[in-house]
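One protein chain is absent from this view; the other protein chains keep their places.
And now, chain A:
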Amino acid sequence: MPQVMVVARNFMDMVAALPASKLDMLYDSAFICEAVLRSLPPLAKKYALQMLYVLAPVTATAMEEWVREGYAAKHRVAIDKLLQLRVFVEVRDKRKEVSYQMNHKFQDNMQKYLVDGGCLPREPIPLSITGRLPSSADLETYALDQWECFLLQLINSSQVEKGSFSSSMMKTFQRGLLSSRDGEAPKLTENGFQFLLMETNAQLWYIMREYISSAEERGVDPTELISFLLELSFHYLGAAYSLNTLTDVQRVAIKDLAVLGLVKLQQGRKDSWFLPTQLATNLSASLSDSSSSKEGFVVVETNFRLYAYSTSKLHCEILRLFSRVEYQLPNLVVGAITKESIYGAFENGITAEQIISFLKQNAHPRVADKIPAVPENVTDQIRLWESDRNRVEMIPSHLYEDFPSKEWFEQCCDHARDHGYLLWEDSRRMRLIVRGEFHSEMREFLRRQR
């Protein structure tokens, strides 16, 4: 889904934007190298693997011969990505020819990783100390509950059941998604609505990006946070890791992550430990299609009725964004997609594509196999309603009238038409409308004519 790629690439862009020395420091950890490798587009991954054991630089022209004709653009994109993340380093020789070589640190670490495997900076605590650990099903429900609670907070700041979030942390998470005017409760912005309709992975990456960019304001080094987050995804799902193995920075971060449902904190008699949930272990799966086995729950019928087999409040709220919810039964939400409800969604800044992709992604397994998963008349109608709103296009412009003579008027018209900014002319009444940006040029022209 294109949306996941956009957000994840932004996270990687953030990583790439780090200064070169910090980036090289990050590559000390084999896990971060692996996470970075996995985030590359497939062609770039292939190039990286090919160059893994090549010590001498390879000229750029030689590399261009690896692709077939017509795909040079893809090749360029892959090479750029590799250069941005400093996986490939440019080397210029005496003849000014460009060649690429793999970053030495990256290369050494990956070679070692392929032979030995990596070792995490911490080991799981044995069962004798922790006692019975929650099962993976428990962890999954815990993670989902926390995540839904967080999203519900976004939609309805007043209606929160588990009110144990620290306010400063909520502020950092909600930057850009909520806007609050004085005296009023915070409302969702356009980005906020679009955020709600995204896939879970995309949402996670968005939040992580916001968290890390706000880390600098709080005085926390973003490099450490990035390396901790990327390492977290390689921990064993459901195994307990002691909190003593974390640095101070990481300890603060872990509490915030627990609120989101990425880890579960538990306390024993003497130690306390954290267990990574599925949300954390799936963090490094940024570019590949989401590995969530979450089943869809929405059935859309050709008569514009919507049936959502879900008990979650969050799903109900999301559906309320663009459809009129009619009944809410213990396991079913029945609604209808109407013109008013869709117009309401458009007012909030949601686009038709987002609504349609949300419906497609969350299609109930019964209809998901059908082509198309959402009936065409519904998708076409949503798009038509969107284009209805765009019927009237507004362009700032200037009106010229009261021309003294006809030839002057004709000359102005021709001048405007030649330069492509004539919008409308009325030769009977000698009136002319020209794009707003070119007003000064028109004035110059008129002055020269006089």
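The rule is simple: a contact is a pair of C-beta atoms (placed from the backbone, for glycine too) under 8 Å apart; a residue touches a chain by one contact, two chains touch by 3 or more; residues count from 1.
We take it that contacts and distances are computed from a predicted model.
Novice: Assign the chain not included in the display its UniProt protein name, restricting the answer to "Arginine-hydroxylase NDUFAF5, mitochondrial", "General transcription and DNA repair factor IIH subunit TFB4", "Thioredoxin domain containing 16" or "serine--tRNA ligase".
Specialist: Per the UniProt record, the undisplayed chain of the complex is "General transcription and DNA repair factor IIH subunit TFB4".
Novice: I'm checking contacts with the chain that's been left out. Which of A:Met25, A:Val89, A:Val220 or A:Leu237 qualifies?
Specialist: Once the missing chain is taken into account, the touching residue is A:Leu237.
Novice: Of the residues A:Leu23, A:Leu37 or A:Val87, which one touches the chain left out of the display?
Specialist: Only one of A:Leu23, A:Leu37 or A:Val87 touches the chain omitted from view, namely A:Leu37.
Novice: Where the complex has a chain not shown, which of A:Asp248, A:Glu340, A:Asp369 or A:Asp402 is the residue touching it?
Specialist: Touching the chain that is not displayed is residue A:Asp369.
Novice: Give me the chain A residues in contact with the hidden chain, please.
Specialist: 34, 37-38, 42-43, 45-46, 49-50, 52-54, 65-68, 71, 74-75, 113-118, 136, 234-239, 284-285, 287-289, 291, 368-369
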